[in-house]
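Missing here: one protein chain of the complex. Every other protein chain is in place.
This part shows chain A:
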């Protein structure tokens, strides 16, 4: 897959969760990229972890985080 397509897929996943009201709560940076942990909007929802491999996607979520203070 082209790196750009990989970015679009990972970006879509980040955008999708953020639009649903998920909040970025933690990240584990390791040898295979960022394990991004998101907490659900509702108290009884399930947290999710996105594995972001793509460099632009790893840049993207932090840009979103910074933009939202």
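Methods note: a residue touches a chain if its C-beta (ideal position, glycine included) is under 8 Å from a C-beta of that chain, and two chains touch if they have at least 3 such contacts; residues count from 1.
The criterion applied here is as follows: contacts and distances are computed from a predicted model.
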Among "Dihydrothymine dehydrogenase", "FMN-binding glutamate synthase family protein", "Iron-containing redox enzyme family protein" or "NADH-quinone oxidoreductase subunit F", the UniProt name of the subunit that does not appear here: "Dihydrothymine dehydrogenase"
Residues in chain A touching the chain absent from view: 2-4, 24-27, 29, 59-60, 62-67
